[in-house]
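Got a structure for you, questions after.
Missing here is one protein chain; the remaining ones are kept as they sit in the complex.
Labels A, B, C, D and E are assigned to the chains in the order they are written; within every chain, residues are numbered from 1.
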């Protein structure tokens, strides 16, 4: 290898993934600058704080752990940032009088979710236990240096970084729910069901698919559901919990449905909603590429990121074009829902499919979202944000699409449409159905109980006055604050 | 240690932070934790999935590829996020009745651009072909592991990550255009010209400067235009396409120009505009530092990021102070345009100059933007966002500034003002002029044709009613949604 | 090389970019793909540009420097993005007539701060000099490849990346100030005091704690204040400068305080404020985890990120629940202030404490913020954003909490509540008090002088008309722009 | 003879009042967002943990130009549709107008309603 | 004698009407954003892929206090400037006012216009 030019080396396909060799001869020592990894406690010292022993060794594992951890943390930050996107999308699509409520719910759900996931959610989901539930790592006790799926596979990701990434996912699931329940959910009810969703439903059902030893990974002779970043675990689940909530709550007062001569009340601020949508797209770059858990998988993160983009683009265009003949206008709301549907759908297959498949998956998802919104409206369910269609239905489609479009090169057998057999598809359908049914059922029970406790739905007067003033004591906008010392 | 399985190693707490040892004598092997790079298909397994063979080797190239790819992807995400910034800036500077239009154009242009760049834009720009156009990688076919400039230089960046980064750049160029055409462009016309811009004009002209074998790199005896991150390729081009669009469209109805006793109508929401501007600045940290394509170039990315900051800061202050004597007020709109001008200008030279030069380049850019806006207004061209001045004119200045201020240490000869000769400067001027003239010419032709097809400009009635209702069927704001079930 | 201490190695300039050597024995060859690190000047070439010499060596230091630099830069970008968060929070909490003023101040302060920090701020703070002030690196002259705390500890972070990170911190401090001075500060006065804060007060006092050889690191026999990411340096300081400003300015005209039968005027746009708050939380993931200066410290960055999250969550809930009995409403404004308080508090201890401590620190911080706001209101000080309570008081609490909760494993002795002695706590209290008193004193003097020059407070007419029109010539919102060519 | 009826009502009663008026032959109306107080004398909101009193509460103002002879009936219709029986329900008043013109056609008087 | 002229017009006609009034000697006016319907009876918008009907369309309300003798002329001026001939052009009406005061000076009656 010596003596070869860079060019020849790089041009040589067989060597593109070359490994540095240390063949023969004695290697005396490789000295590594440890300074950077000895923690910043020392960084503020005005003097030298330590010396590296001679013959220090290369912490290759540290390079890997550091890089993976940084990648996963940055992805976690992006997923966290999706909260801002959800808040803007939901607030923008809501009516003026329920805006503070939407915002405050998202903020408080995030706070709750963090504490619950720390206390036991993470333990239920990613602790080892049985196929149904984990019971390790309560309050992050017993954590190791890196998360290893109970010794099965070292992610190379520092334990608490892995925790944060998974918290951000849990948080997303709980936020999706609130979107379908906008405008009539009492805040106390929101607190209660959020505890159930973030603390129990999401982590337990999530354990089945993603936890070490979850039962959905062991059924069906090794052909189990593959859900790369959560079309099922996060989105189908979020969407079906949302559906349960919207059904139990019933529609907002005065909400007339399409078949009764009414329709969805328009969002109060489409600027905020559109920016929120784009922030969600941006955050999805943490959601999907971050789910490799490793930036060493360079081809993988590139593929995931590009597939994510193409599906979103295709979904947005498909939804817009699908409704154009109907309304003869270029509807922005549906375009946003469409690209979000594309993002939801590609979330499961993003790692396993090629770009062409990503485009097709996105196109179909855009249409699924439109039809899904129509269906929900037809069923007289009041979902102000479209959470059920965007997350629930596109999540189903996305999970199935793994079985249809997997190109067989990345750990999942070839999909049906690329000439594979239907086994994987059925596993996807089955696994997704389990998730959907279980989450809907559990959420329906929880919501019903909270409803019966008279805590889920705000009083009629409160709803007419508006959630913001009734529950939070303040409208979102005080334009008169322009002129006077206080509210007018 | 050799011969141990990954599992046993990781299960052993005492070794959790193990260092690869190279103890005297022969190094038989370096065991690498491959787990992280084997893809996440396995991560959901409830059992150990593989053991590392003894004698595995260190994939140094993988460290490099992983790190570069992660860097470029994160940069691509930031550049993508600039869409949110552009949307907010453009929407905020627009009038209330054209806000949805602005937002929807940006969203749909992004969707279109992704699909076009995948289908052929990337092939035209970064595929090998001839000096004028590339024709490799249609639909990303024939992609290699990393992008290598046809074997010339391995970027160490996974192919699809490189694609995504370049898509985000293309998207920026197309979004700039829409800014100057706000308020009177029919949506169908927008779709058509966007296909031309994203699919053909940007990638083909871009190929000349950045593509493998582009002709602007070979003229003038090796002293070719250096445009580090796109003052010419993205911004001058975007600005001049915008100029062509604004000229062909003509001004908005009722728009009176300064010399006719009128002036630019004020933006409807400066809060949104200001935040959008800051988001653009933030996104620029992907644009410029990401263009190193490598985080190994630690000094380089630090220098680029700092230069970017200093030029923006100088541009904002310069613009604000330049207009202060005129209006006797601290004008926020011009401050935003000013720092954006600084960012545009530093985009070409950010790698090649030192901090002092960055400050000077920014100061000049701030003034260029103000004078440019005045000039465009004087020419009775209606550019609601200032796209021509900010991107077009500051882009020219930035491209030239490489020839003036390059410090000679980073691959470009010393600039004229630091004692170098004028050769590089002339190459910058020449190359930039080619880009400006070619993009203006091509865009002018396209716009004219679409205009003649009666698709570019909305009807008079539609314009008076407002683009939002006429083209998109909905205003941006529904404050009345506070009070009633539906729109009032 | 073996046997050399880290210090001597890093102090030796000739070796700063050292390559690990493989002396003794035969090194057969490790070929490294240099392409990626040779800068992008070459990337646009259509031909091979260089070949790697045989026997090239592994630049392990480059791997480390590249990774640390990328980490710190990305963190710096996130911290920069906090400007958008601050702008939204401050603008949203302000009254309609002072919104442009708030936004423009943040933008211009950022511009000013960048130029000042480049010119001398960084030199004062991070240059070597004496215990009181540094005087190296004016205009970034004399910069080395990486920042090394005057040779004490090589951060492995490229110099200009370290600069950018620290600039973003300085910028934060200056922005906090403006929050308490909203609505009545003349723009000229803002410019003047900002120069004092960003250029002198912050860097000089910051030098004492974080600069190489700062005096607060040497007092008290080696048990000095530990402030990981700036509860004291950035937040206490920012909060107390803000306090000085608010006191010197006096309240806004017509502002009646609680005990006089009035209260804080409500913010004009809580949507914008809430999103701004969440953006701040997001940006804090740069602030705290970035302060490790290294992503090699995988466990460290994970711990810091998770602690940051838990403290924020606890702070938000605590504040909301604390005020619930009082107002019988779920107050969103206080929830936002509460989680921000949690973030401020955890900033000092985030590296040194475990998750349980983080939750406790956050809970207490949430209450501190509420009581702090009450206290400031009771003292008839008009702080429209709550900067003093959130940054000043929670910053004090956070700094103290290191001495209470440090778990003793990460470079700081065990905290009092975990069974340690009180020495560290007293150092924290003492160091924090020095910072608070010094910054308050210096700022008070500066503000008083500017006030006496009649430049700090806007005229009564200007204040009644509103800062936006009076100082900036434009209101933030032009809804009438919906209907007419120009402003109505 | 024409009268201008002005009604100040609770915002969420707008739909009801509108429908009642349409059902009673009213063919046009103009609506404005206003704020006001009467016996209701404001209410309490809270911001960042403190309560404060707002005097002026959001209301909707409806204006309709009608033939004088239908005015009293329509006022009764409005009052019925807008009433919740709680404080803050609002006021309705009428004033004589001297002339009305439809812009589109130039028609005048009751033709123009 | 003074009259108050109230005109409801299409928003984009505001500039034209304003200029016409200025050209006819009017020295002051007050403008309010309102919503309304008349013969136009609302129109169709769409949101997230579905159409819905909005009854109340944005209009501008112009109020001017003028000397009684110029009122009819000014109404004609407004009607001409505001007319597009399409549905939704609006209405203009006038009412007698009993007294006018300029706040700055305390002048009363037609002095105060």
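Quick note on the criterion: a contact is a pair of C-beta atoms (placed from the backbone, for glycine too) under 8 Å apart; a residue touches a chain by one contact, two chains touch by 3 or more.
Being a predicted model, the structure only gives us computed values, none of them experimental.
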Touching residue (missing chain; options E:4, E:20 or E:82): E:4
Touching residue (missing chain; options B:88, B:223 or B:323): B:323
Chain D residues that touch the omitted chain in the full complex: 3, 7-9, 32-39, 55-56, 59, 61, 72, 75, 78-79, 82-96
Positions on chain E contacted by the hidden chain, ascending: 2, 4, 18, 27-32, 65, 95-104, 106, 112
Sites on chain B contacted by the missing partner chain, in the whole complex: 93, 258, 262-267, 319, 322-323, 326-327, 329, 331, 333-334, 337, 370, 373-374, 377, 386
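We adopt the following convention: only the chains that are shown with their structure count from here on.
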Numbering shared by both copies at the chain B-chain A contact, with half separating same from different: different
Chain whose Cα centroid lies at the greatest distance from that of chain B: D
Approximate Å spacing (C-alpha centroids) for the pair chain A, chain C: 29
Whole-Å gap separating chain C and chain E, where each centre is the average of the chain's CA atoms: 53
For chain E, residues that touch 2 or more chains besides their own: 12, 15, 33, 35, 45-47, 51-52, 55-56
Residues within chain A bordering two or more other chains: 6-7, 10, 18, 20-22, 24-30, 58, 62-63, 67-68, 70, 74, 145-146, 157, 254, 262-263, 265-267, 269, 327, 329, 331, 333, 473-475, 486-487
